[in-house]
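Only a single protein chain was left out; the remaining protein chains are all shown in position.
Going by the order they are written in, the chains are A, B, C, D and E; count residues from 1 in each one.
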Amino acid sequence: MPHVIHNIRRPDPQLIAALGQLPTSTIHEAQGHVGAMAHTIRPVYPGMKCCGPACTVRSHGGDNLMLHKAIYVARPGDVIVHDGEDWLESNVWGEIMTTGALQRGIAGLVTSGVVRDIEPIHRKGFPIFSRGVSMKWAAKASLGTINHPVVCAGVLVNPGDIVVGDDDGVVVIPLDRAEEVLAQARAREAREVTMMEQLQAGRTTLELLGLDKLLTQLGLTEE
Amino acid sequence: MPHVIHNIRRPDPQLIAALGQLPTSTIHEAQGHVGAMAHTIRPVYPGMKCCGPACTVRSHGGDNLMLHKAIYVARPGDVIVHDGEDWLESNVWGEIMTTGALQRGIAGLVTSGVVRDIEPIHRKGFPIFSRGVSMKWAAKASLGTINHPVVCAGVLVNPGDIVVGDDDGVVVIPLDRAEEVLAQARAREAREVTMMEQLQAGRTTLELLGLDKLLTQLGLTEE
Amino acid sequence: MPHVIHNIRRPDPQLIAALGQLPTSTIHEAQGHVGAMAHTIRPVYPGMKCCGPACTVRSHGGDNLMLHKAIYVARPGDVIVHDGEDWLESNVWGEIMTTGALQRGIAGLVTSGVVRDIEPIHRKGFPIFSRGVSMKWAAKASLGTINHPVVCAGVLVNPGDIVVGDDDGVVVIPLDRAEEVLAQARAREAREVTMMEQLQAGRTTLELLGLDKLLTQLGLTEE
Amino acid sequence: MPHVIHNIRRPDPQLIAALGQLPTSTIHEAQGHVGAMAHTIRPVYPGMKCCGPACTVRSHGGDNLMLHKAIYVARPGDVIVHDGEDWLESNVWGEIMTTGALQRGIAGLVTSGVVRDIEPIHRKGFPIFSRGVSMKWAAKASLGTINHPVVCAGVLVNPGDIVVGDDDGVVVIPLDRAEEVLAQARAREAREVTMMEQLQAGRTTLELLGLDKLLTQLGLTEE
Amino acid sequence: MPHVIHNIRRPDPQLIAALGQLPTSTIHEAQGHVGAMAHTIRPVYPGMKCCGPACTVRSHGGDNLMLHKAIYVARPGDVIVHDGEDWLESNVWGEIMTTGALQRGIAGLVTSGVVRDIEPIHRKGFPIFSRGVSMKWAAKASLGTINHPVVCAGVLVNPGDIVVGDDDGVVVIPLDRAEEVLAQARAREAREVTMMEQLQAGRTTLELLGLDKLLTQLGLTEE
Partner (left out) sequence: MPHVIHNIRRPDPQLIAALGQLPTSTIHEAQGHVGAMAHTIRPVYPGMKCCGPACTVRSHGGDNLMLHKAIYVARPGDVIVHDGEDWLESNVWGEIMTTGALQRGIAGLVTSGVVRDIEPIHRKGFPIFSRGVSMKWAAKASLGTINHPVVCAGVLVNPGDIVVGDDDGVVVIPLDRAEEVLAQARAREAREVTMMEQLQAGRTTLELLGLDKLLTQLGLTEE
């Protein structure tokens, strides 16, 4: 198989737009509690959000050669998802690459590694989800893959899967489940809005979720 | 003993109001360098503050059944203090529970676990001190205790103890020491204001704290 | 050798002013990928910056006696650089010390330990780079050194070396290399501005950095 | 209250001898899944075991003055249980203290800190459960408490509580529950022996523990 | 899809026997530097080894219900590979389950969680690779999957893939690559034996691996 694959299946842009309106936590529940990356993947500054099809990259820890290439393999709207192992002392992305990525219309970066130049990147409005920050340099020495399946922060990501990030972290939606997950997530969102109205009106989660009954079954005693 | 205890001793609300005006670091010093939770317990966003009597909860890691119950055992003004071990990959609290807690007048949450929905929770103004953030789901499967003594982040917390949180972390004041600690903390606060005025006027901590003398005793040499 | 050395070589203030305009990541690259502290050293709040000659301090973990002394050994504009091992549960610096340091014109603190009173310190505008936050108390019991060479967060720091911190972390420039590093960093800065303009105009890092050629040499295959 | 309390209630030596025969994991289950210290507390070498009443010590991180005193407050057969916070870079115990402790008949040490001289200590047969190993020195500068309640590695330990350690970690049995826990643990041990015989004879845990029924209830599907 | 899949493709037993003779590090190199689990997965005691087809299990952190089931889904010679997230404070496997597994001829366990009863398990000769040890109890409350693809410690594992563990960690060989990897690994093993003989005879890796030439190309200077 070639290192780089250019043509991948991508989801309908309307689907992406719709999923990008939903919180990651709701999506994660809607698809059955799978697809959430490890809690160590965080937005570089609070408030960052992204949603788009994954352009997947795998490289050796601390080597960003394939990420440079990926900027020119990804399509506008893509989120680059990078499995760079968990090397926290050399960054794999900075302001130069951000400039290239913004010019190409790339929607964000998710990396199991770390990044630099976070202040100017934040100012330019490019969302990054990573394991932290380091100014130390990246090597540019070894090949990896682009648009092959990768494991990033504990989740299998296929190229074209939809990646959504916000302050709760990053969740991955398999391309073939995207329509179903959107429907489930919207239904759940609606139920939660209703439930929050009921709670504000004085009802309880014990009653609404049947937890009172469960507590009784488990033998809860009170005094 | 029953799992849940409803009637606990609580401190005088004026005492709570007064302690809530003081920095946690000052309270910690005032009570003799005890009662500070581990430094890994942080506000979910900078700037969060809370102060109130502890409604204590113990549950198995990643199981939030007892926390749902606690929302309806706690009284207005209470801070829920949750020993959920140090499981960082499943949250135990989110927006739904926050909505219930705010409706009931609960003053905040301190948990040794992690939480989700942090952006809407922040917007709604509910203070949370936790070990981090994860969107992954909580189980609702096993009993624990409410208003029994718990150990949370290294500190023994009895129900009704006063819990104070700010950007320096969380400190716990035993109910019976609260008056004395308040007095000591205010005295210390006053001394520190005076000392800072003296420092601004050019005096030194070496002189004001007797450190010059101590350094000489220890045999400090200079050149 | 005496514990405390008062007279150290310091860089030209204009050099410090010039280096303080540059991002730490650029300085790190400009001096050949050395001098960056471990990624665990972070600003206490995002946005903090500092630049100045190092007044170096070494003490036993969790003991801040020598830091009190250092406030009165450091000169206006100095950054105190403190090797206090990696003890995260007792702070070594707070509001009182900050007040003294600001009165003395000290430019900031870099410590491998942790600090308290971060909210008022932030309000007063004193930059701190540390391994975290803890309200727990410091001992004042043992001697250390001031203005001897120290190792802080993995980097050898000599007194008078220039220390620069921003959201990417902290980098140390040896005093004798400062002029050369400034020149290199400015040249790099200029090249990066040009490169970013070229990227915005549609050119690629693959072309500008010769990465296309490198990928071909390494045998990259595409489809 | 005085810093040091000499007279504490201790369990019957026969009870201690009997509990010392049982695995920590069985004791932990027998007392209802409470009392296990954090998994970070490990024997210094595999195979170490201890069992005895707790002589509890609290000190500032990295300060072992109170541990020296504790060697002469503890009684033969006691296990010293030390809350020294989680400071991993300065030891609180070494060969000298071990020599004193062995001469006094002390049964072992459990500390939330770290120790040195582990090879000679191992040779002399003194069991230690700790968070690791460091050769760095301890301070001897501040008071703490002996035979007051402490929190060690997440567990409340009262003086005289029974502390048991083996390769699975450390568990604490409240003095008043010791008889009951022994009975439960022996019953559980017996049931487990029987169950392991049944398993060796070809029966399954699915059947013996009713898990088949539970899986069906939860809706398990197979193919 | 059903939760549990009974019939999976398995490799030829001779292939497994042959791969079990090879070091994990050699296999990892032979298949192109992929398939190694995170370095945090370690044998419970030094010297443990296992090799066999994966029976894959996924469960919620700290819940071992599906692992009980897996003992009776796996076939003799299988290695159970368990994605239980990275929850270090509740074990998912102990002596009872080991007894069942040994009776069924299971070849070992690899889990991203932790285990208990390690001393008797070691005595009985059952190899386990895990993230650590904890005596704390597992829940038995929620469904997961058996013989679906899982991600364990950063590696995608399909049922029937070959899993090999030794003191260097755990590596996974995709079923379809097993023959090829065996051939490559044997060739590499042979080359390494030859190279070690040459080194013992006084030749150097600089010469044998062409590193002298590479160093010269990169511009190495010596004095």
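One rule holds for everything that comes next: contacts are C-beta pairs under 8 Å (C-beta built on N, C-alpha and C of every residue); 3 or more make two chains touch, one makes a residue touch a chain.
As the structure is a prediction and not an experimental result, all values here were calculated from the model.
Asks: Report, in label order, the displayed chains that the undisplayed chain touches.
Replies: Taking every chain of the complex into account, the missing one touches A, C, D, E.
Asks: Just to verify: which one of E:T24, E:N91 or E:T111 makes contact with the chain not shown?
Replies: Hidden-chain contact among the options goes to E:T24.
Asks: Of the listed residues A:H60, A:R104 or A:R203, which contacts the missing chain in the full complex?
Replies: A:H60
Asks: What is the set of chain C residues that contact the non-displayed chain in the whole complex?
Replies: Contact residues on chain C toward the absent chain are 33, 38, 60, 85-86, 149, 151, 154-156.
Asks: Even though one chain is hidden, which residues of chain A still touch it in the full complex?
Replies: So the residues of chain A touching the missing chain come out as 60-63, 85-87, 89-90, 136-137, 139, 141-142.
Asks: In the whole complex, what residues of chain D lie against the chain that is missing from view?
Replies: Interface residues of chain D facing the absent chain: 2-7, 45, 65, 68-69, 71-72, 88-89, 91, 94-97, 99-100, 103, 114, 116-120, 132-137, 140, 142-143.
Here is the rule we use: only the chains that are shown with their structure count from here on.
Asks: Which chains, if any, touch chain B and chain C both?
Replies: A chain counts here if it touches both chain B and chain C, which gives A, D.
Asks: Can you work out the whole-Å distance between the CA centroids of chain B and chain D?
Replies: The answer is 28 Å.
Asks: Going by the touch rule set out above, which residues of chain E reach two or more other chains?
Replies: Each of 60, 85-86, 89, 136-137, 142 in chain E touches at least two other chains.
Asks: If each chain is a node and each touching pair an edge, is that a line, ring, star, complete or other?
Replies: Shape = other; not a path, cycle, star or full graph.
Asks: Using the contact rule from the top, write out all pairs of chains that touch.
Replies: Those chain pairs which touch are A-B, A-C, A-E, B-C, B-D, B-E, C-D, D-E.
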